[in-house]
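Some notes on the structure that comes next.
Left out: one protein chain. Kept in place: all the others.
Think of it as A and B in the order they're written, each chain with its own count starting at 1.
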Amino acid sequence: MVDTGLSHAVLNGLVTGSFIALGAIGLSLVYTIADVPNFAHGELLMLGAYFALLVNLPGTMPVISYVSGGDQSVVLLGAALLFALTVGGTLGVIYLLGGWQSFRGAWWPIDVHPWVAIAVHVGLALLLGVYVATGVPGMLPAFVLSAVLLAAIAPLFDKYVFRRFREAEASLAVMLIAAMGLAFFLRYTAHATYGGSVRRYQYPRVRSVFGQEINVAAAKYFDFFVVESGVSLRITDTAEVIGDPVVVVLQYTWLTFAVLVGATALAAYGGYRWRRSGLGEHEAAQTIGPKMVGSLSGVLVLVVLAVVLAQPGGNPDEYLYATRIRTSVMRLSVIALAGALMIFLHALLKETKLGTAMRAASDNLDLAKATGIDTGRVMMTTWIIAGAYAAVAGVTVGMLFHNIVPSMGFYQLLPMFAAVILGGLASVYGAIVGAYVVGIAMEVGIFTFGFGGVHRVSMAFLVLLIVLLVRPEGIIGR
Amino acid sequence: MSASGLLIHTATFVAIFALLALGLNLKFGYAGLLDFGHVAFFLVGAYVTALFVLPPPDAYPIQTYAFGLGLPWSVGLLAGTLAAGLLGLLVALPAIRLRADYLAIALLGVSVILVRIVQTEGWIANGPDALRGYSRPFSGLFPLPGESGSAAILLGLVVFTVWAIVLYVAAREAALDPPASQKGRLVHGVVAVTTLGVGYLAVRRTRTILDAREGVGVGPGVSPTDQRYVIGTALAFGLVAMGASLVGLGSFAIFVFLGAVSLAAWVVAGIKVRAHYREYDRRAVVAGLVGSVGLFVALAPTYTLGGLDTVVGIVAVVATFVLLAAYFVGVYYAFQNWERVPVEGSFLAVVGITTLWLLAMRYFVISIGSTSPVAILRSTRDNVLWLVEFDPAVGASFGYSRFFFVIVVGTVVLCYFMMEMMANSPYGRVLRAIRDDEDVALSLGKNTFLFKVQAMILGSAVAGLAGAYAAIYYRSLGYTLFHPLVTFFVFLIVILGGKGNNKGVILGAALYWIFVRGTVELAAMFPGGIGGRITILRNAIIGLLLILVLYYRPAGLWKEEPQVVEVPDR
Partner (left out) sequence: MTSRNPELDEGAEAGSETATEADADAGDDAAVSGGSGVETATGAGPDGGSDRGGDAIVEVEELRKTFGGIVAVDGATFELEEAKITGLIGPNGAGKTTTFNLLSGFLQPDSGEVRFRGRSTSELMRPSAAEDRVWVTASGITFGGVGASLAGAAGASLALLGGAAVVGLGFGAGLYYGQRGVRERYLESRPQRPHRLAEHGMVRTFQITRELQEMTVMENLMLGPSDQRGENLFQTWFRPNAVAAQEQEIRDRAFEVLELLELSHLTNEYAGNLSGGQRKLLELGRVLMVDPDVILLDEPVAGVNPSLRENLMDRILELRDQGYSFCIVEHDMDVIMRLSDTVIVMDQGQVLTEGSPEIIREDERVIDAYLGG
């Protein structure tokens, strides 16, 4: 039996950091562009988690339960309802991007015939609608419905609440309290609608991945051993109750291990240098910058070499040091999902005109307005992204912790805020870095001090308080 | 619970939350410090007080807690206050320099962490279960009148406190009516009768002071009432009551002194209300009456039949919803077309009058619940003489809940006066300058850091005192009572009442608890499922209210009053 240790806590921190980052992205965008310290952002996560239940467990939700057949299926009318919700949400999002004009493609970077744009928009809406309506009770359609609905709802907060305060030149304090009022409203309306009982998603634990049946929720053990002759890795699947749970044991001699580490470092550095050379001052303007190239090449080399250099081996009986990472496919896919969404956002910010406008608006809204940027559209886009990402984060939290309650938003809000402040409010990237710092700090903190999970949030705050003590402006700072 | 018992119960909550809100008002209303973790100090005050008065843990094996000192309550209250103030200092030293939003989130973090600690660390205060087992102060002596000397002293103290407060307000409010006018004479007469004669003298003395002060700038100080005179009379009454209690006439003394003061309180409340709505004509009063009766009519079906588990019951509930919808549509219509409604004054004022009618009818009429003349008379007597309880065996008596109410209200009044003196002093001026623009205060040589830290300490200490009283009142402390969101109820109280206005803050606390009480009673009229949702939706409405008040009336119902100086002729 091998105990989990620091490495386990760090990996857990990465998972935690991932969903914090998804929330913090929206929070930070809204903070810098719309100037709203959105205390209601946690409630967006909560709403996202509940909306996913409409697809996953329609039989337990109000209204839609009348048109459901059992907990996890819907009759035709129920499917029609989901279809209408999705189509309405999608079209609503497009409408919010700039009124009826945006259906004609006004927000597209290229000029097309209005009817083409309309056809694409309506087609997309119908496609998503059909996907969600026929996808009950799958989790992916649930993600889609939740993201679409929140993308349509979040901008309304700005339209009906925050914009009015902004136009009245309300102080930061007033904004904060108004946001808190909104949070109260959302949380308790949801509470009254859905009730206070704990809900959880129901989804099949065994999935077919690349043709193999894998239990995504069951824990996998990754045990690292340091033995006299080198390093070895043992992977165990706890889902395999019958037979040998050990999937594979990989052995590396000290030499191959050194090669592995060295080649990885070299590839990372080389990639960085290669991309860096000749860029001069314009590093930040690159979509795929040197840092990204460096880390990608490093990871690639690591994975390839780890497979190539591995030698099969038996269970090590004597070892100098051993540590275990306990994780599951689902937890790892959270990191992947967050990474994919971050790359999407990165491309959006760096490659599109809208993204450029958003970055300009976050630097200086008045200046952006003066240079002819449609700040209204930028604002709406910001909220749409914030809503959709928060929805994904909310469903993720719901899947990881099996604990969907109306109060979940408030406690998720705190680490997200900590992440944004750690990032110094300067940019989304700061918030992402902050989120991983906070996530790792939370997990490593409770591991080091031996606290229970209740103190996760406290740890996030402890980090924040210490940083604020030394540097009142946040790490990266304005 | 009888109507007056309910009044006392709710008013005690109002008083505790008024204290809590006064503390937040000092931080947020005056110094502009956005303390999103105010409840942390409330929590510390409550738990520290409880631990100081609890017996040592080994004497209480059914629960665990860090220590129990078994000290008297006075020490406990002081310790709770000081501990909260100390925590305020410790939190303020590093955090006070942060910009508004960082400060808010940092302080919120402190409150979250504290609650979590209390929840998980069972050895400190029996978390996650409730901490209980402390006896309430002096509870053995009640109900008064008692035979011992201590009971007599307590009765004297109560009589003194209540009379001092009521006389003070009476003297001030009544004196604002010139004695020459007919209305003035009437008011003075009524005050004189209900205050056993002394009110008349007090009013006259205050009037003299007011006349003498005419044209002179108002310095720091609270109000131009002759304080010695009021205190002297109250002291005399207290001593008489004490003496009466000692010779076995306690019941009689309670009936005379506390009964009279109950009446006087109604009179003073009436004068205040009349003064507040001075500009409004009879039509506004009638409109308020119509509005309140309309609401009762809308609620009547479910109130009378809603409990039935039959078709009739369901129809009644549905009918109520229809009527309520119609009522609020009507109200909204009136609001939209206010200039065409033949009523003087603002919509808000009529809403205020409606609320007063509602409260009055709920208290005096709905509470009777019987049609026999004797029951009506008895109920009315209980309601009017609200400070006195009538026990068939003893006659007039004075129970613990009323005693505690008097103590808390006395503390609120004391705290209010100190806050007012602070607000009108150069200290308050610097705080308001910091709230407006800290750089200006700095450029004028004010050590703003020091002022802000002081405000933090003081505001937190007041919250700690509120927590100490809450510990007595709740009788058992659980971490859920100090949920971080409680801070925002207090924020609503401060913002609704009017930040930077101590009177407004007390008004806000009263309105908040009236609202809470109202939703509880509303929920009770409906079947369980709907009723439960109504109480949850209450918090949603509170959130909505926060936004609406901030947008439409950012200064609150009772605006901060400017300090006006008489300009001398030169």
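Operating definition for what follows: contacts are C-beta pairs under 8 Å (C-beta built on N, C-alpha and C of every residue); 3 or more make two chains touch, one makes a residue touch a chain.
Here the structure is a predicted model, which means the values were calculated and not measured.
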Point to revise | Per the touch definition above, residue among B:132, B:429 or B:533 touching the missing chain | key: B:429
Exercise for review: Spell out, residue by residue, where the missing chain touches chain B.
Suggested key: 90, 93, 97, 123, 217, 219-221, 418, 421-422, 425-427, 429-430, 432-433, 435-437, 439-449, 451, 454, 458, 560, 562-565, 567-568, 570
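Here, only the chains that are shown with their structure count from here on.
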Review point. So how far apart, in whole Å, are chain A and chain B when each is placed at the average of its C-alpha atoms?
Key: 45
**Study point:** Contact footprint of chain B on chain A as seen in their complex
**Key:** 37, 161, 164-165, 168, 170-174, 176-178, 180-189, 191-192, 196, 410, 414, 417-418, 421, 451-452, 454-455, 457-458, 461-462, 464-465, 468-469, 472, 474
Practice item. Using the touch rule from the top, collect the residues of chain B that touch chain A in their complex. Key: 28, 32, 34, 36, 94-95, 97-102, 104-106, 108-110, 112-113, 116-117, 119-120, 484-485, 488, 491, 495, 533, 536-540, 542-547, 550-551, 554
